[in-house]
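Of the protein chains in this complex, all but one are displayed in their positions.
Let's look at chain A:
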Amino acid sequence: MQSRLPIIVFAAVMAAIPFVPGMPPFWIVLLDNIGLAALVAMGLVLLTGVGGLTSFGQAAFVGFGAYTTAVLSTAYGLSPWLTLPLSLVVSGSLAVLLGLITVRLSGHYLPLGTLAWGLGLFYLFSKLEFLGRNDGISAIPPLSIGSFKMLSPGSIYYAIWVAVILSALLTMNLLDSRTGRAIRALRRGHVAAEAFGVHTPRAKLLVFIHAAVLAGLSGWLYAHLQRAVNPTPFGAHMGIEYLFIAVVGGAGYVWGGVLGAAIVVVLKEVLQSYLPLILPGSGQVETIVFGIMLVALLQLAPGGLWPWLMSFLPERTSGRKPDTSLKLEHRARAPAETGVLLQVEKARKQFGGVVAVNNVSFDVKAREIVALIGPNGAGKSTTFNLITGVLSATSGSISVLGRKVDNAPPQEIVKLGISRTFQHVKLVPDMTVLENVAIGAHLRGHSGPISSMLRLDRTDEAKLLAEAARQIERVGLTEQMHQLAGSLSLGQQRIVEIARALCVDPMLLLLDEPAAGLRHMEKQRLATLLRELRDGGMSVLLVEHDMGFVMNLADRIVVLDFGTKIAEGTPATIKSNPEVIKAYLGVAA
């Protein structure tokens, strides 16, 4: 996706810095600190900026990494290189433990929860005997290669920045992949991602672990840079500071984390060393100024500095069209997708005392377009949610190809070949149309996070993108393929949702008001597309208010009113059904 050139230049510049003649050694120390903070902030970018999970507890994971290597390399004399994987494993597995508890928390519980265990762990660090209590652990051996010991800040500099650049690359690779798209969809809520088979709690846990491992890496480096650890740098204040490093830099961008770290570390240093000269006096003048500058910065650039800087660069409208000749394997199909595909029997959904769907029965057969119509509040979207597993039915049964699927989660329903669109468009606005549509093919890819980070997923990935491009072409949005989904008109966004649903390779397509917001010509094109799909062997169940559109398209119509089915039949019989006319017009005509 992104060109590698800037990164190579950046790496070269960073490699050259220690060789600049007259470079003050203190600057190298600052750069070391920037690198350490950048690692943690990068994890937070993924966790908070991309995944939408705010964590105050990252400092605790830095602590896990640092204390693991401190204990093992002093008390047990292990080589620091041996403790590296152990530090990462300790941070990672504790992330699993804490993550299982916290990532399922919604909204503001999550940051507060992380704040709470962050604080608790800090006090634990400072009280445990084997961690040296408040004094911590000293005399940690330095990193060494052969007889070369990284004793000075200048020698560990390379270890730190190699870690930073490698982590940035791996993180960006992860984001630009099948797993990455699932992660990027998290911030927009669960329902859409789950409808295409993304296991959202697992995806959240994954980013949580990723961020914790990066923090652990930073802690490991920190321990061998300082050669001593104590609880102070792992407290709540640092947890908060890491978070604002990410926000100041631009929480949605990997390099924003690095930029934020540079700004915050340098700013603090400058304030600490120069402010007392200007404003002599007691106390923490630098904290005051720092706090004020932070608020001012947020008011000027609430999105962070990285996107603000990037907006000065010429916009790149790159993005190659994927090679659509690559074929993606079809979804594993049931042996006979013929006869009755979907059977809804006496489905009932109650919200407290309200009966939203009242014992509704109907079916959808193979190669059929069925329309579900009814006045507003008739229970059409609720019926969709029952079928797709977003809601579980109070009673009644829903079967697919004769097999009952009651209360199966959405991820299971989509595996059966039922895909859907939403009445209120649920796309990820800051992802391109292509990437949004590719989420639809999530279950047809196989690459996991590790292979994505290492770029072993490229053939799989190319096939997924090719399939997405084919479906975009099919619905007629090829020109918008590389635009951000949020920049499209509402009507076009609905079409993007259809393309995404088609990427599932479904046998049954559920469309919730697909024609709303479309112009006349677009509606006709949509009708043609749906007929083609039916003739190609797919069935369609749609909710729609545009009667002209429905009457011309549907093979069969089911009419709901106040949650109850009042009629079913061909368009012609429905048009003259007195019950239906009464439901719509209020009086018998």
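As a working rule, contacts are C-beta pairs under 8 Å (C-beta built on N, C-alpha and C of every residue); 3 or more make two chains touch, one makes a residue touch a chain; residues count from 1.
Going forward, contacts and distances are computed from a predicted model.
When the listed names "Acyl-CoA dehydrogenase", "ATP synthase subunit b", "Branched-chain amino acid ABC transporter permease" or "diguanylate cyclase" are checked against UniProt, the chain not shown comes out as "Branched-chain amino acid ABC transporter permease".
Remark: the omitted chain is touched by one listed residue; of A:209, A:243 or A:305 this is A:243.
Within the complete assembly, A:295 is the residue of A:295, A:313 or A:354 that touches the hidden chain.
Check A:35, A:111 or A:132 against the missing chain and you find that the one touching it is A:111.
Within the complete assembly, A:120 is the residue of A:6, A:25 or A:120 that touches the hidden chain. Residue-level contact of chain A with the missing chain is found at 48, 52, 54, 101-102, 104-109, 111-113, 115-117, 119-120, 123-124, 127, 187-191, 236, 240, 243-244, 247-248, 251, 281-295, 298-299, 302, 391.
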